[in-house]
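See structure below.
With one protein chain removed, the remaining protein chains of the complex are shown where they sit.
Chain nomenclature is as follows: A, B, C and D, assigned in order of appearance, with residue numbering initiated at 1 for each chain independently.
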Amino acid sequence: MLIGKVVGAVVSTAKDEKMQSLRLMVVRTMTVDGQEGSGYVVAVDAVGSGVGEVVLYASGSSARQTILTDKRPVDAVIMAIVDTWDVDGQVQYQKSG
Amino acid sequence: MLIGKVVGAVVSTAKDEKMQSLRLMVVRTMTVDGQEGSGYVVAVDAVGSGVGEVVLYASGSSARQTILTDKRPVDAVIMAIVDTWDVDGQVQYQKSG
Amino acid sequence: MLIGKVVGAVVSTAKDEKMQSLRLMVVRTMTVDGQEGSGYVVAVDAVGSGVGEVVLYASGSSARQTILTDKRPVDAVIMAIVDTWDVDGQVQYQKSG
Amino acid sequence: MLIGKVVGAVVSTAKDEKMQSLRLMVVRTMTVDGQEGSGYVVAVDAVGSGVGEVVLYASGSSARQTILTDKRPVDAVIMAIVDTWDVDGQVQYQKSG
Partner (left out) sequence: MLIGKVVGAVVSTAKDEKMQSLRLMVVRTMTVDGQEGSGYVVAVDAVGSGVGEVVLYASGSSARQTILTDKRPVDAVIMAIVDTWDVDGQVQYQKSG
C-alpha cells in the first residue's frame, strides 16, 4: 500500500455498467518524507474519505478485495483513513480533530 | 486507475484468437497537473470512447473485469469517459458539449 | 498493453517443466513517438512473430490468458502483430508487405 | 520480493472491515548496494517484525497468500525477517543478536 492525500475527484457519466455507484477520488502519492509527490492515482473510495484527508490505498487485484469493489474493473481502492504515521521515530502526519 | 487522453489506435490482423472484435486505443497518460505526460498505454475500449476524449483506464487483472474483456489477454481497459476532474479545488478538465 | 519491436530471442535448456515449447522473444518497448525505448521485456510469442516486427504485448496475469500460456510461469505475451498505429493523426508505423 | 528496512508504522481507525487486526509497517526499500533507498511501501506484518529490522516483502496478489492476509485488500506483506544477505560475495547485512 502507499500513503496518499485525497486532492480531488473524477466525475463520469458514460462508463462501464460495473462502474456504477462508486466515488472516484484523485489521490496524490506521498513520499516517505511526508511530502506530496508528483505521482497520483484515481482510487475508489471504500471508507468515506474526503478531500484533504491522508489515506492508505491498495493497488492491483488487491483493490478488488473490498465488498464494494468486488469483481469491478478498478485497480486502486482507498481502504483506510490514516490517523497518524511515523518514520524513524518522527510523526509524519497527525489527523486533526 | 489513471486519467489519459485517447490519441490514436492500433490495427492488427495477425493476433491471438481471443483478441477478436476489440478496439485498441493509444492512450497518453495525463499528469496530476492536467498535462499530457510522456507515458502511454494501449487499452481496450469498453465504453465507446474516441480520439481526443479524456478517459479513465484500469490496468492489470482489473482490466479483465468488464464483460467485453473477460478472460482476454489484455492488461488495460478504458472503462469510463471523464466528464470533469478536479485537483485542489481547480477543474483540470471539462468535457465539452 | 505496450507496443514493442521484436529484436532478438532467448534460448534456455535448463528450465521449469512448464516452460517447454515456448518461443521467448526479446522485445524493446516503443515510445509513444514511435521510437525504440531503452526498456525491454522477454515475452512468449503467441502469434508467430519474428525479429524486426512491431507487436503488442500484454503483461502480468493477462499474459496467461492465451491458450498457449495458460497456467505457465510467464508474465508477458506477444498476442498481436501490429499492422499500423497512429498518434495525433500521424501514422507511427506501417507494416510493409 | 524486495529487501527493506522497517522504519515506522501507520495507525488507522476508520478502515475497511477486512482491515481489522493487521499491523501496518512503513518499509523503506533497500538498494542492491545495501543502502536505504528513497522508495517505500506500507506492508502488513506477517512475521512479528519491528522497527529497525531488515525484512523481505512481497507485492501484488502474492501479498494475499499468507494465512493472515488471505482475501484482504492489501498489496504488500512482510513474510520474512532477513538474517543476512550477500551480493558479489560481500555480506550486505548481518542481523545482530
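Just so we're on the same page, contacts are C-beta pairs under 8 Å (C-beta built on N, C-alpha and C of every residue); 3 or more make two chains touch, one makes a residue touch a chain.
Bear in mind the structure is a predicted one, so any value in this text is a computation, not a measurement.
Taking the complete complex into account, C:V41 is the one of C:V41, C:L68 or C:I81 that touches the chain left out.
Screening C:L2, C:V47 or C:V74 for touch with the missing chain picks out C:V74.
One chain of the complex is left out; on subunit C, the residues touching it are 7-19, 24, 26, 28, 38-43, 60-61, 63-64, 71-76.
If you put the missing chain back, the residues of subunit D touching it would be 1-3, 31-32, 46-48, 56, 58-67, 69, 77, 79-89, 92.
Rule of thumb we're sticking to: only the chains that are shown with their structure count from here on.
Centre-to-centre, using mean CA coordinates, subunit B is 20 Å away from subunit C.
The mean-CA centres of subunit C and subunit D are about 33 angstrom from one another, to the nearest whole unit. Shared interface positions of subunit B, defined as residues touching 2 or more other chains, are 60-61, 63-64.
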